[in-house]
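Omission of a single protein chain aside, the complex is shown with its protein chains in their original locations.
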Amino acid sequence: MSSNPTDAPNGPHVSRREFDALFETVRTWGRWAPEGRGAWNRVTADHVGRAAALVRSGTVVPMARPWDTTPGPDNGNPALHYMSDLGDVVAPEPSAHKDFIGADYHGKAVSHLDALSHIAYRGRFYGGGTARELVGAAGTRFGDVAALGSLVTRGVLLDLPAASGTTWLEPGQAVHAADILAAETALGVETGEGDAVLLRTGRFRRRREVGAWDLDAASAGLHVEAMPLLAERGIALLGSDGDSDVRPSPVEGLHSPVHTLAIAAMGVPLLDNLDLEALSAACAEAGRYAFLLLVAPLNVPGGTGSPVNPIAVL
Amino acid sequence: MSSNPTDAPNGPHVSRREFDALFETVRTWGRWAPEGRGAWNRVTADHVGRAAALVRSGTVVPMARPWDTTPGPDNGNPALHYMSDLGDVVAPEPSAHKDFIGADYHGKAVSHLDALSHIAYRGRFYGGGTARELVGAAGTRFGDVAALGSLVTRGVLLDLPAASGTTWLEPGQAVHAADILAAETALGVETGEGDAVLLRTGRFRRRREVGAWDLDAASAGLHVEAMPLLAERGIALLGSDGDSDVRPSPVEGLHSPVHTLAIAAMGVPLLDNLDLEALSAACAEAGRYAFLLLVAPLNVPGGTGSPVNPIAVL
Amino acid sequence: MSSNPTDAPNGPHVSRREFDALFETVRTWGRWAPEGRGAWNRVTADHVGRAAALVRSGTVVPMARPWDTTPGPDNGNPALHYMSDLGDVVAPEPSAHKDFIGADYHGKAVSHLDALSHIAYRGRFYGGGTARELVGAAGTRFGDVAALGSLVTRGVLLDLPAASGTTWLEPGQAVHAADILAAETALGVETGEGDAVLLRTGRFRRRREVGAWDLDAASAGLHVEAMPLLAERGIALLGSDGDSDVRPSPVEGLHSPVHTLAIAAMGVPLLDNLDLEALSAACAEAGRYAFLLLVAPLNVPGGTGSPVNPIAVL
Partner (left out) sequence: MSSNPTDAPNGPHVSRREFDALFETVRTWGRWAPEGRGAWNRVTADHVGRAAALVRSGTVVPMARPWDTTPGPDNGNPALHYMSDLGDVVAPEPSAHKDFIGADYHGKAVSHLDALSHIAYRGRFYGGGTARELVGAAGTRFGDVAALGSLVTRGVLLDLPAASGTTWLEPGQAVHAADILAAETALGVETGEGDAVLLRTGRFRRRREVGAWDLDAASAGLHVEAMPLLAERGIALLGSDGDSDVRPSPVEGLHSPVHTLAIAAMGVPLLDNLDLEALSAACAEAGRYAFLLLVAPLNVPGGTGSPVNPIAVL
């Protein structure tokens, strides 16, 4: 990175040229078929079987935040929830109670999956297709969430506050490759080919205790410097209780550099805004940080992602 | 049921009095805590472990139909899908592509889960609470989908056409207890405590080959006479490629009697409108009809259910 | 038009070459500023004053159909209406009752205004701008409904069934220039510069008496042959109880040729799906078919139109 590293907690600063070199380093275009499934192609039937074999206690831990209809500094596009039948529309017996839900789910509030069509860099999606040609009113023709199907694999929780003996990472704090390695050692787990890596920064514990803040202004998350390590490990999925990117961005002129590397270069979908508090407690109690992980997005043709409720089974 | 069974394919006819007696027979109110989780309380950590141990080939089969935005006789409330960012709103690099999804998901088109608040009978929810007092604009205070959390258990596919050597059940054809027993024998599987039972009627094969029809007018599904058998078995979840109810309803003055018994009497959530075609093929190929099943609804406080993408792992 | 006129009620057939010549004949690009307001620029303050002076009886007639949430052959995108507060969310006194409305309002059901951005021909909007460059996720940068503001002018009802002594025009029946002239004579009214012309075909009377039908398959409406007459008259707005186009389209390879000429060539916004039954009765009773007309679309920046409730004051 920069030869003049600053002391900024989100640093070091990365030039656009350095970033582009990184992009080339981790790029895996052309490796998979179907390409729109990206790194989920790493998860073979063998991986699935080994992941299922991780189940010990039978403890099931969902990770979706409550559907958030309350606007706030960390929820600019509140989700919609309306009752469409209070038991008085379809009549008379039995009474049927129904509701409408809706969400512009990308953003900082809804637990969701980013498909490969969510991000394009220099106009190109993962694999090289031109975003402008592939996206229209009916959605995207490359990298939609329907192309991902669902994921069953080994999940690894990198519980950064637990590993470092803190309560949470402060907003704006960057996580580097060395932090990942240290967390793996502290937690007794190592990330491997086809794994889903979940990074806990403690965001929702902090929110509960301190209140909401503007996550675009300051979020704990990965520095791009850590991405070659994750690329080497061959991960299939990256998730976080934030959106994986440290903010403000340390990269010149780029607002979501980790999104860019993961999705557009490596073909790795992201899970954003997971509530990892219960999983943190469950892993601590079980004394293990690897488990069966299941991600079952809605089957939206043309969709750039989906609200999800990922499940860990310990 | 009626002492004068008719030859109607959805019969025999059931009087309201007979239905109410059935309701009492299968009723399990007051048995569980929390009551809003109903029969999902049957699934203990042991069940989860045994279900995970069913994984052999590592084949993963999702069951959600594509998000259906096309109106039709079988889709009265088309789902919404709009691009909220074509890569031209959040600027400039990387480009971010976003979409809005919305649905009044109960009905005949969206693959979804019915929580215990979806149905009340004679004004009362499962457990006896008064629906009118418990449901408001903010949703329901009993039996919301958030109370269910998620489900990991043994799934059993009762592939009725496969068991009977037909391509699909005709719309309006009732499935009786004897049909369930025959299917179990033919398929070499038996439903037990805490299982999720999925009934395939072949609806979506028929739809592909014949076209859409009005499912309220005629659907293959269970006759209420079959419910005591399922109650005895102690199932946790009931699903179907339809909505589990044979239609027209054979019960006097009641439009969804199987919904009523399952949800309001037995505390058994329902999965409606699953695409079971791929699962049928996978089970036939594997020669087994029991598997690890995962259901991960969205975490909507006050919601009466959720769109879902259930996953089988064989 | 075609030298071989058929007897089809929507005829005569028009080749694409003939259509393109018509387009040039009626084209008014470059005449107005701001161009996005198109023919509404014809309505000067003088027109407004003269229109207000038409008020005699003080009878006020709104023309919006009820917000239509019921799917059907003539409503493929049902409008949304949900209660967001039943008086139980904002507490305690007074109780506030609130609702959410939503609509993909273009189509056959919602009474709405088409702004100049609704239609482009050969890739170009009215005035010549390139649609692909001007439209994005945030809407259109040319010809949005906000650019129209609102319209107060003289309205003229061409009540075609009343003029011809029938109850309604049959679906698929084309209206030609001669029919317009005959209607003007029969009704004692003449369309002039800056007027809003409303064509009644009797659609909603027929719907009430006969039921719904597929309007894309067959609608009464204008044949393109009538458009030079309306262009000559200098109309500012064209409305109908259908969508002004006879369907099926008599023009080779073009699904909405009247939309194309009105909006993209003449800069004339359209009003679709007006309920003109009450206005028909009011004009018949008053014995006059000209009145003060008011159109007040929602102020949606980037929007291609708006649901509206036009008002006639007689």
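As written, the chain order gives the labels A, B and C, with residue 1 at the start of each chain.
As a convention for this text, contacts are C-beta pairs under 8 Å (C-beta built on N, C-alpha and C of every residue); 3 or more make two chains touch, one makes a residue touch a chain.
Everything numeric here is computed off the predicted structure, so don't read it as measured data.
The hidden chain, counted over the whole complex, makes contact with A, B, C.
Considering the full assembly, C:I311 is the residue among C:V26, C:L187 or C:I311 that touches the omitted chain. Although one chain is not drawn, the whole complex shows that of A:A137, A:A178 or A:A217 it is A:A137 that touches it. Checked against the hidden chain, the listed residues A:V26, A:A64 or A:L86 yield one contact partner: A:L86. Of the candidate positions C:P9, C:P34, C:G139 or C:G172, contact with the hidden chain is made by C:G139.
Not every partner is drawn; the one left out touches chain A at residues 71, 76-78, 83-89, 136-138. Where chain B meets the chain that is not shown, the touching residues are 80, 82-84, 86, 100.
Remark: the residues of chain C touching the chain excluded from display are 44-49, 52-53, 55-60, 62, 64-67, 80-87, 90, 92-106, 111, 117-123, 131-132, 135-137, 139-140, 146, 149-152, 253-256, 259-260, 264, 292, 294, 296-311, 313.
Going forward, only the chains that are shown with their structure count from here on.
At the interface between chain A and chain B, two copies of one sequence, more than half of the residue numbers in use appear on both sides, so the contact is built from largely the same positions.
A separation of 47 Å divides the Cα centre of chain A from that of chain C.
Here the spacing of chain B and chain C, counted between their Cα centres, is 45 Å.
With each centre defined as the average position of its C-alpha atoms, the distance from chain A to chain B rounds to 30 Å. Annotation for chain C: residues touching 2 or more other chains are 83-84, 86.
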